[in-house]
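All protein chains of the complex are present and in place, except for one that has been dropped.
First chain written, first letter: the chains are A, B, C and D, and each begins at residue 1.
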Amino acid sequence: MTVTDLSLERNGRLILDKARLSIDQGQITAIVGPSGAGKSSLIHVLNGSITPTSGVIHATDLGPLSSPTTWERMRKRTGTIFQGNALIGRLPALDNVLSGLVDTRHPLSLLPWSRVARARAMDALRQVDLLDRAFERTENLSGGEQQRVGIARALARQPRLLFADEPFSALDRPLAMRFCELFAASTRETGRTVVLVTHQLDLARAFADRVIGLRSGRIAFDGPTTLFDKEAERYVFSGNSNL
Amino acid sequence: MTVTDLSLERNGRLILDKARLSIDQGQITAIVGPSGAGKSSLIHVLNGSITPTSGVIHATDLGPLSSPTTWERMRKRTGTIFQGNALIGRLPALDNVLSGLVDTRHPLSLLPWSRVARARAMDALRQVDLLDRAFERTENLSGGEQQRVGIARALARQPRLLFADEPFSALDRPLAMRFCELFAASTRETGRTVVLVTHQLDLARAFADRVIGLRSGRIAFDGPTTLFDKEAERYVFSGNSNL
Amino acid sequence: GFAEERPPTKLIVGLLPGESAPTVMRLNEPLRAYLQDTLHIPVEIVVGANYAATSEALRFGRIDIAYLGPVTYILQSKRAPLEPFARPSHAGVGSTFQASIIVPAGSAATKLSDLRGGEIAFGDPASTSGTWVPRWQLLAEGLISGRDYTMQVLGAHDAVALAVANRKVAAGGISKPILLRLLKEGKIPADKVRVLQDSPPIPEYMWTFRAGLDPAFKAEIRNAFLNLKDAAALAVFRAEAFVPAKDSDVDDVRRWVADIQAVSQKTAWAPK
Amino acid sequence: MNDINPTPEFDVIDTEWRRREHLKYAFTIGAALCCATAFSFAGGFEFSRYEGAPSTVLKLAADSWPPDFSRWREWGRPLLETLATGVTGTVLGAALALPFAALAAQNIGPSPFIRQSVRIFLNAIRSLPGLIWGVIFVAAIGFGPLPGAFALGVHSTGMLGKLFFEAMEHVDPSPGAALKAHGASELAVFRFAVLPQAVPRLVDALIYRFEHNLRAATTLGVIGAGGLGLQIVTAFHLFEYKEASALIILLLIVVTAVNLLGARVRRRLLAL
Partner (left out) sequence: MNDINPTPEFDVIDTEWRRREHLKYAFTIGAALCCATAFSFAGGFEFSRYEGAPSTVLKLAADSWPPDFSRWREWGRPLLETLATGVTGTVLGAALALPFAALAAQNIGPSPFIRQSVRIFLNAIRSLPGLIWGVIFVAAIGFGPLPGAFALGVHSTGMLGKLFFEAMEHVDPSPGAALKAHGASELAVFRFAVLPQAVPRLVDALIYRFEHNLRAATTLGVIGAGGLGLQIVTAFHLFEYKEASALIILLLIVVTAVNLLGARVRRRLLAL
């Protein structure tokens, strides 16, 4: 996946400024940067939630993502963990996870979810240790538990490309480690591509193959993790983007 | 502030189980524990948002918080940073910060916010680097920016007792450090008491005077930070509380 | 307690519309101008399409005089000391009008008793010619609502005419002047409905004082109406003149209402 | 507070803050003036009109007391008719309103053109008063609860359509965006993200409208749709206030029961 000259403006603010980056298949790419740098916006552009003001996104085997059909094929294979979770609070956790599989059924079908979908959703909930809370209203779960429901929704899709926007921000360290290892295993075993936005630089250093540093909407660093040293870090995080 | 035999049940789940702890004035107390352990619930009980099923909360100079009047006096001096922010998305950031000062004005007054309140709110926004976004709709801000608005709302109160529930989960490391230092300075200079819930154990170790470890609603560790070693950490986080 | 005895500074006249309200006001402009000239005080006409509103406004003194149908007057005069003082008199028939029971043109009915077992449509439940008189006509032939026919209350004369013309009911009760107007204006095709039976003459609507008006002022108003010669003002009421009216003028109607009530305690509306 | 060091930036923000505050006050005052103008045009400031108003209301209330339940046996069927009319009308309305609302909501509708057309269409069917829908359906399919149900159904489509699309527009967009990013079609976003979030409000609107329709039978009863409404209007037109108040209490009980039942259904079934 390569992106050229991506710019994004929202409400008159320039949020991404001619970003140019590429994401390697079967690898973990970490996106880091100060708060408000535009990381979430970049993820939203990459997964097709927001149309950029300018710039082209090129998928390795689909070519430029310009038409609705190429986007549709792209979306089929991606899963996203959203910052802020984007869950429906009044629905049970299981239903929120199932909703990640919505592209597998006809939107008007009155049949219940298929066995396969149910099994996948339950398996995803099991992976995030929440199988016993499957029928709890999502809004009754703790912050970290809700985040894990969001993770489960993306995992249930068994995506070839996984976008994860601060997926561990509300999780304790052992859990975060476990998920990082899970991601790493899936890249190794199934060739999954993972794009991980995180403020936990040690995790990024430990698990990512490549680091992209964003600063005020511009790419401030792009290279293999080994090159992302203290100095690069200081450069990316120097000065708050808002000031 | 001391708490004895605090139990909390919600929707038939036992969430806090006879917790007994004390919080020292003028110190930073870190509360740590696995996701779903009951940390946020504890904060909600301590700041009076939830009435516990049983147990007594005792404030150092107010005595047992049993009557509405003692609670009211207690609340006057506390500020809370909520996990999940609890902001009103459609209001400007500044209004959300001002709402932290709502106990300083009559609820039916048609007058605008006082100069003092405005100055305090702006100062708080400045402290979180968001003064230039004062009139942005809060829902248009990035995850970390929203979290900082939540921090500013609590800071604007200049509270003697500050509850902070994962206040840095969406912030980058330098910002988190800055806030930790800010908290530490305020405890030193104004004798502020800080109760910090966090998953970032290194921050807890670096800044907290005391660590309380929660595990499945029970106190699994309570002692000075120096005693919270790797083994204590392993004990608190051993096994997910849900399984 | 309307013991107010001083002459009012303004006369408010209440009317029910046979046309749209501004039309009623425009048509009655000659009457209003005449009253204003004669009484030397401002006169205002208000139009309410609802019997209850107009007569309650009269009862509580929000209007000074109103043009009330016999049944409305009978019901309201039980609760407030109203005083009728004038009613229109028509060429040939005097101070009366008629109701009709109409059937669809193709109906096999030739007399009222043929309507037994059918659905019959009526107008407003408080209407003299749209409900009470036709019901009495049927009663006179031994037909009792709820037992011998089903009452359909449609709320307005035009709805009754339309329902009959469209064969939605076996028959309908309607004010004869309104039926004639609808036919004349082609609103209801003349070949769609047939009059089965006209009612006996019904005492005309009455101009009625509210309670508590100053007697001298009442006399002035009464005289103004009785001396009205203005053709344009009278034409609206299809009248030659206004003649004096008194409470006993509607005794016939009182008897009819009582007859209906006597048999209909169980089977239909029975005012107490 | 002496502990705050104002920076020059503070002044800029404070000025902007005051500008916004002034704008709000100006808007409030402007709106208040509009309202006062309307009120004065309606004659609300002619205080002499209020003289005697409280005593009139008290008198009318006294006339309605105690409620007269003596004819309760005859209310069973009208009550059932009202319920049947209300349920049918509401269900028809809701069933039609749901797809229209989906087309009209900003966050799901397929195109601005379709959205605006559907909104105007909904406005148009709302603009025809329920009474006129009633007359149309009576003309088309005859009397009884059915035309009433259809009239309510059509009118409810317009109303519920609006309430529904507003409820849909107010949902949190992020779960829908998440589904979309996962390849869900517009329709799937509607069904699996918008609808589940909107459902509590849709049920609120539905119960609200059901209640409204039960009471709307009051208006429709008059045009031949029957039900409790006809009873109330008839009692009222014949000045049988004691009986009217009894009927209204019955209606109140039904409405309250519907609300309680609705609240229970919401709690029980939607919590699943």
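By definition in this document, a contact is a pair of C-beta atoms (placed from the backbone, for glycine too) under 8 Å apart; a residue touches a chain by one contact, two chains touch by 3 or more.
Not measured: the values here are computed from a predicted model.
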* Quick one: which shown chains sit in contact with the chain that's not drawn? -> A, B, C, D
* Structure fact -> Missing-chain contact, candidates D:V12, D:C35 or D:I114, resolves to D:C35
* Structure fact -> Checked against the full complex, the residue among B:T2, B:T53 or B:S99 that touches the missing chain is B:S99
* Touching the absent chain in the whole complex: find that residue among A:A134, A:M177, A:A206 or A:A232. => A:A134
* Footprint left on chain C by the chain that the document does not show -> 12, 14, 17, 19-22, 46-50, 52-54, 56-57, 59-60, 62-63, 156, 158-159, 162, 166, 182, 187-188
* Footprint of the hidden chain on chain A, which residues? -> 94, 112, 116, 118-120, 122-123, 126, 131-132, 134-135, 158
* Structure fact -> Residue positions on chain D contacting the omitted chain are 20, 23-24, 27, 34-35, 38-39, 41-44, 49-50, 52-54, 56-57, 60, 80-81, 83-85, 87-88, 91, 119-120, 123-124, 126-129, 131-132, 135-136, 139-142, 144-146, 148-149, 162-163, 166, 170, 200-201, 204, 208, 211-212, 215, 218-219, 229, 232-233, 236, 244, 248, 251-252, 255-256, 259, 269, 272
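Keep this in mind: only the chains that are shown with their structure count from here on.
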* To do: Report the inter-chain centroid distance for chain C and chain D in whole angstrom, where each centroid is the mean of the CA atoms.
  => 36
* **chain A and chain D, separation of their C-alpha mean positions in angstrom** => 42
* What residues in chain A touch two or more of the other chains? -> 84
* Mind pulling the residue numbers of chain D that touch at least two other chains? => none
